[in-house]
Structure formats: structure tokens, C-alpha cells
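Omission of a single protein chain aside, the complex is shown with its protein chains in their original locations.
By written order: A, B and C. Residues from 1 in each chain.
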Amino acid sequence: MSKLKYFLALNRAIREEMSRDENVVLIGEDVGESGGIFSQTRGLYNEFGELRVRDTPIAEGGFVTMAVGAAATGLRPVIEIGFGDFVTACMDGLVNQAAKLRYMLGGQVKVPLVLYTFSGGGLAAGPQHSQCLESWFAHIPGLKVISPSTPMDLLGLFKTAIRDDDPVICFLGKQLVGTSGDVPQDTKDYLIPLGKADVKIEGKDITIVTFSQMTPIVMKVAESLKSNNGINAEVIDLRSISPLDIETVIKSVSKTGSLCVVQESQSPCSVASEVISKVVEYDSKILFKNPLRITPPFTPSPFSPNLENIYRPSQVSIESKILKLFQ
Amino acid sequence: MSKLKYFLALNRAIREEMSRDENVVLIGEDVGESGGIFSQTRGLYNEFGELRVRDTPIAEGGFVTMAVGAAATGLRPVIEIGFGDFVTACMDGLVNQAAKLRYMLGGQVKVPLVLYTFSGGGLAAGPQHSQCLESWFAHIPGLKVISPSTPMDLLGLFKTAIRDDDPVICFLGKQLVGTSGDVPQDTKDYLIPLGKADVKIEGKDITIVTFSQMTPIVMKVAESLKSNNGINAEVIDLRSISPLDIETVIKSVSKTGSLCVVQESQSPCSVASEVISKVVEYDSKILFKNPLRITPPFTPSPFSPNLENIYRPSQVSIESKILKLFQ
Amino acid sequence: MTKIDSTLAKTLLEKLWEVRLFEENTSRLYKEGVLPGFVHLSLGQEACAVGACQALQESDFITSTHRGHGHCIAKGADLNRMMSELYGKETGYSKGRGGSMHIADVNAGILGANGIVGQSTTLAIGAALSFQTKKLDNVVLAFFGEGASGSGAVHEAMNIAGIWKLPVIFFCESNKYAELSPFDVHVPIKNISDRSKGYGFKGITIDGNNLVDVYSNVLEAVKLARNGNGPTLIEAKTNRWHGHYEGDPQKYKPSSELDEKNWDDPIIKFQDFIKKEKIISETEIDKIKEIVDKKIIEAIKFAEQSKNPSAEILLEDVYASDF
Partner (left out) sequence: MTKIDSTLAKTLLEKLWEVRLFEENTSRLYKEGVLPGFVHLSLGQEACAVGACQALQESDFITSTHRGHGHCIAKGADLNRMMSELYGKETGYSKGRGGSMHIADVNAGILGANGIVGQSTTLAIGAALSFQTKKLDNVVLAFFGEGASGSGAVHEAMNIAGIWKLPVIFFCESNKYAELSPFDVHVPIKNISDRSKGYGFKGITIDGNNLVDVYSNVLEAVKLARNGNGPTLIEAKTNRWHGHYEGDPQKYKPSSELDEKNWDDPIIKFQDFIKKEKIISETEIDKIKEIVDKKIIEAIKFAEQSKNPSAEILLEDVYASDF
């Protein structure tokens, strides 16, 4: 094992896969010579050249659908959309093209592309630069959605995503960019399958399901609940949003009898709604308490740090809501 | 009461509101002189003139954001997007502009616009012309979402939406276009408040929640369950998706102990997920059976009528799934 | 002017008739209630499809629109599988899952018709990107309409293609109407081709009903693109004889345009040219039509005898790998 930063895990995943397969290309705004706004793509332009690493104009709709056309004709594009909020500009390419092309054309093509974007709050970036929109894509057949919380998961899932023959959308956590974590020494063929959740902490009293930037916070909550309140929470990091590893969640809830989903995204029609629905559809009797969603209030994400701190689920707010369940 | 067709209810709602308030304008592709592809806007161009009824070029992204700018400066635009699938082209205008402008600008503006679109399948229109995407918008604070199933509801909700000071997205049922229904004689001020579900049929054995084109089908299911199986289903037509009238659903489930949501949209992260989650969060003990979602399989909407008939929930398929709950 | 020899003339004429008769029969079958869904026909625009595709090689690609039958036929799609797809049958190109708006034959270089206006151009630059990146000398031709020219997608595609000098031809079938509304609702200038200057490449407006004009101009654009000199925008002025969709009452058209006598027929135009230049004989001309007639009847029979797609086909091909 060695230590690697989250954004460098992304960089390494792309580099290794570009070295392995010359059909992998990188496309996006400022991913080229400048190396990206978080330095996430640095070095790749020099290593792979201007044909395989392309700085685009500001035209997310255009270059995402372009990538679909490229994927259907033999390339394996990796596309960057800087902020998760800007997916609004490329929905057609993802939803009406990438997700449906294979089905619509009778299976004649595959669309192996990966789109990654930095999502979520915590940087006082304001209402148009802080959203979490992964739930939209989980609603769409034909797409796969991942959201890794650690450098290791990012590396393993991203490499799998690049090798996957379907379109995969990867929501990275903005606040995680600079965080460090263990990764294997040799990662060349380090792959984590899509659709497998990770039980971060085992416990018998409550199942807390979460993903992306909320994972490290929820882990602190679990530690605190244990040492301060004697509550043993089981923490599940979904990692994949679609496919969703509901088996792991159900197994856990069957043991704990209690379910809480913590996410930074809005609550209605979301991953949290889906997890809860799937569990009670399976068997509503395994719940001994009412399930709980911990999400931001139903407002846009505010700029001012003191408001953003109230808006986003925090260790304190999560803890106090969970403790109420145990009163 | 008099009879009116669904598409003419839309026409009348727009006409009456345009007569009442000169700030109401109609904008969209072919909404003008030609009167719209389903004749839904016929006569409006002649009555209100070229300044207030505008045929746009094919630029959904552009004219939706334009409408946001217009709404923020005093107009009350009604916008048509022909098929629900094309909202992919105007997500930024709806989600990053319309939904957030008021909040983001400190409450200095309001954004009174209504966007309507024809959604859903049943016309063998294929994968890019049959989707139901209302769940995406219910996920977004700042937007309101409605989906009426009858001419009366369409008329009353749409007029309310036009008078509402917030952006409202209205998903109309494509298959409902030519259906007829009662409307009040004088509809000038006939308003139905947003956020109120309609109990279409009362029953004590199961609560079936639905909306839009599924409503008439579910009503037939309920009739058949009653006469053939002695099962009394309570049918709730949500009408509003956001705000969502969960009180009415909870009241019903408290009585029936059993919940089924039928929708034409995809299942994951959807209105159905939301309804089920909200009910069990409120009190999972009120459910005596596991809740059930009846939705299409997780595939794009196919063209061929025989596949589309399998894809979409039908009276037969809904009935047999509900009957299983009672075995 | 490009030389048209007798072999080429026969091919071109055969293709023209294939498009014409395929569309006429589709119109009839739709009217008879045999075909489900929506169909958008390209009657009157045959010279665009045939002229443009003839200038391409088999390994070149096209992308197409909701009005794509002509393009697909011209690029070499199989009439049987096309017709079968319109019927929604299992032997159709999309196994019945796509219908008229989604016909593709990737082996023949048809990346598919597409139901979202404008996206033919963005998908096209994607295929062009593949070719450029892999250092292949293939080119891509994107069909789109004058209505589509108002969409941001088309602008973004042309801008990117201009910057990267992608091997792509933007072929605009400027057919006077987009759905129910005329040219000037969509375009504030006379010729859309004027926009190419804004992207740093060549643009030209031509008579889209003149097959030889279309063919020779696209040939030139293909040469530029194949040699690494980037895109061309070709605007072909043409006419959509039928409604936007079959069944469209076309109230928005002046009656003169509805009168067949006034139609500028690209096939007659080409046949007149052939006759004048004495490239092939009149009997040969007639024979071509007869042969095509049979092929279409064959295609209809094929479609009718094909099975409806089975329930498994509904669930297939959503993903290429595990989900």
C-alpha cells in the first residue's frame, strides 16, 4: 500500500488506462496542456499528445454528444465536466443518446464512455456550483453511475468504468479532491467491480447508508456514536449508485432493524428515496424503527459558509438526528 | 358542466389567462399561426397577435432561458416543449436559472413561468419520444411540477400555474390529448390549487397512487378488482408531483394498510420511490403489506407496439400484480 | 463539372428510385394504417440523399435525422430490414425497438437516424474524431435541416469541427419548412451556408434538387476533409413534398406548393440530364424503375412475413456489459 491523493488517483486511473489502450482519449475544458483546474489531468497532455488529450471549447452539450459518436465508432472517451451542476448542459447527449443508442440501434453499437465531474458543496461555491445531481442519472436505463469516496475506490472503480462497455457517469466529491488514502502499490490492473457497496464499519444497531463526500463524515458519526453513546452503527458506502447494491443494504438492515440514509443531494426522488423504497418493498417487517433520510433542506445550496454549514449534513446534525431515533 | 377535450382544456386555460392578463405570453415551436402539432394552441395567434404568441426556432435551451429572463422582468411566459423527452435540451434554464434565480438574487425577482410538455408513451413514438421525466424536476427546489389526468384538472391546475409566481412544469399525457371530460360551464376563475391530490375512488383494502395517463387505467383496475375480486381499492391521483400531497396518501394508507404506486416513469429515484419513502418515514407500522411499485422494466421505451404494450403498465399487468399482494 | 458515366448514372438513378418508391409505399402503408408511430418522408429530397452519399466511400459514415429513410437507402442500408423496422418487426435494423427515426447500419457507415433535432451533427463530429484520432482518412457527413440550424448543438458541432479541422461535411437540407413553420421563423438570413465563415471553413449554397450539383459539391468537400483540410458546410435548397409527418394536414403551405404540378422533381431533372447527355437509354431508365419496384414489393413482403419482436427483445441491449 502507498498513499495517494484523491485527484491523483483520478489522474493515475486515466494515465494507466490510456497507456493500456490507445482508444482511450480524454476530452474536456482545460484538461490539456494546463492540466486541469484541480491539476487532476496534469502530465497527460504531454504523455499522450494532442490527439488523445483534447481541450474543448465551452460546449458541454456538443462535446458530450460528440463523445457518444466517438464511443460508438471505436474510441473510449473519458470526458470531464468541471462542476456537477453543468451536466444540465449535456443531458441530451447522456440521456437520449449515450443511454439509448445501443438499444435504439438494435445492439449494433456499444457506447463505452466515462464522464466524471466534481460535485457537492463545502467550498462556498454558491447555488450553481455545489449541486449533487446523481439521482437523475440513476433514473435512466442505459447509464451506470458511480460516486467513490476514497482514492482507492476512485482508482479501482474508474479503471473498471473505462474498461466497461457502457456509459458510466462518475460523481467525484469536490471536498475530497485533496484527501489522501491508501492505494495498492501496483495498480495497473486494480479493478473494483461496479455495483458493489462497501461496508466501512460493521455494527448491529443501525444501518447508515451513504456515499461520496458524506462517507468520511458518517464514519466519524459512527465512531462518536459508539464511544459516546454505545450505539454500534453499520456504515455502508454505496460507491455505485446504479447499479445499486441493495442486497448489502438489506442484509445489514435485516441485522440492525434500522435504516438511515445520509446524502448531500436533495431528498425528493433521490438515491435515498430509492434505497428506502427498495428495502421496504423487499420486506417492510425488517424495519423496527421508521427509516430516516438525512439530507439538506429543500433549498438551493447557499454561498455564505455559515449558511452552507447549516445546509449540508454535518457530523453534529447527523448525530443528533440519529440519536433521536434511539430515544 | 360541459364536455371538453384534454387538449382544448389546455387551449382554453391559456386563452382565458391571456385574456385576463396581458403579461401572459405563449412561446414555443409551432405554437403560432399553425396552431400546434396537436392543434393545442389553435386560434391563439390570431386572437393575441404576433407579439404575444411566438413561434420559436428549434432552440429549447435558448428560449427556455429566454423565458426565465422574460419572467424576471415582468412577463408571465407559457412555454411549450413538444415532447417531454426534449427537456434534456433545456435543463439549465429550468434547473440552474428558473429554479434558483429568486433565491440566488436575494429575492429581488420572481420567475412566473409555466412550461408544458407532452409526455409518456402509447403512440409507438420510440425511445426518444415517449419518456416520463417528471421525477427529475421534483428533485429540484424552486420548481413546482404538475401532471393532470383529466380536462378539468388540466384546466384548473394550468390556470393556477399561470397565476402562480413560481416556475411550474406541467407534464401532460400524450395519450390523453383526445380524451373528453366534464369541465365547469364558466371556467374563467376555475382554479385548482397546486399540491392537492384527488381521491378518485374510495376504498378500504389498498391505496393505489398514480397520476397522468396511468390514472384512467388504474381506475379501470379498481373497478375490475371490486367487481371481480371484491377488493376495494382507493385510487389517488396525485395531480401535483411537487409539492406532493403526502397527507392524503398517508391518510389513505392508514386506512388500507397497503400501498401501490403505479407510474409510467422509470422506477429508480422517482415519484414512486418518493411516495413510498415518505409513507414509511412517517410511520412504517401503517403498512400491513410490503409496498409495491408498478412501473415499466428498466429499459428505454421501445417503438414496436407489441413491445410497448409489454413495457407500459396495463390494466392486465397492474391487476395481476395487485392480486398477488392479496394472495 | 464532374463526369457521370453510364455505370454511375445507373447507380444514381436506381438509388433515386429506391428512395422515391420506398417513401411512396411507406406513405401508402401508413395511410392504410399498417405502419405504427410517426413517419417523416423525404419525397422531393431524393437528390440530396443520393448525391451526397454517392460522394462517400463505403467506409465513410453518415449521421441522419428523423427524416432519414433516403439517407439510409442512399448509403446502402438493406431495404428489407428498413421496411421491417418501420413495421416494428424483429428482423428490422433495431429489432423493432427504434422505428423509422432510428434506422442504422453501422457496417454500411450509417451511424443512425436520430430523433433529436441537431444531434446528427454532434454525433457526426464524434465519428470524425474517431477517424482523426486513429489517423484514418475516412470522413463523416452529417445531414440536418434548416430548422436544426437554429439549435445550439449545430453551432457547437461546427465550432469544434472548425477548431480541430475534423473530417466532416455538414450537409443542410434546406427544405423550406421545419415542422409547421417556414424558413424565416428559424433563420434570419437568406443562406445558412454564410455561417461557415464564422467557423473558419468553406460554405456553399446549391440546388439540392440537382443531383449532379449535389454530387460534385460533396465530392469536393469530401476531398478537403479527407486531406485534413477540415469541414465544409453545404446548404442544399430543396423541397419537402409531403407534410412534416404523414397525416399532417399541411394547412401552413400555400396551395401552389401542394399542387404536384409545381413540384421540382429531382428524378425528372436527372433523367432529363441523362437523356440530353445520352448517358443511358430510355429503355434502361424504365427498366431501373421496374427493378426497384420489385425490390420494394419484396421488402414489404419481407416485413410482413417477419415476426413481431418477442418479449426478450424488450430487455436486450440496454447494456453491453453486466448491470
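Simple rule for what comes next: a contact is a pair of C-beta atoms (placed from the backbone, for glycine too) under 8 Å apart; a residue touches a chain by one contact, two chains touch by 3 or more.
Source: prediction; values computed, not measured.
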item	value
Visible chains in contact with the missing one	A, B, C
Contact residue for the chain not shown (choose from B:Gln97, B:Ser252 or B:Ser284)	B:Gln97
Listed residues B:Val25, B:Ala125 or B:Leu155, member touching the removed chain	B:Val25
Contacts of chain B with the absent chain, listed as residue ranges	25, 51-52, 54, 56-57, 59, 61-63, 65-75, 92-93, 96-97, 101-112, 141-142, 144, 164-166, 195, 243
Sites on chain C contacted by the missing partner chain, in the whole complex	150-156, 159-160, 162-163, 184-189, 194-195, 197-201
Contacts of chain A with the absent chain, listed as residue ranges	29-30, 32-34, 37, 55-59, 61-62, 85-86, 88-89, 123-129, 297-300, 302-307, 310-311
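To be clear about the criterion, only the chains that are shown with their structure count from here on.
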item	value
Euclidean distance of C-alpha centroids - chain A vs chain B, Å	30
Gap in Å, rounded to a whole number, between the CA centres of chain C and chain B	36
Residue numbers of chain B (touch at least two other chains)	61, 85-86, 88-89, 126-128, 298-300
Residue numbers of chain C (touch at least two other chains)	94, 97-98, 102, 114-116, 152, 318
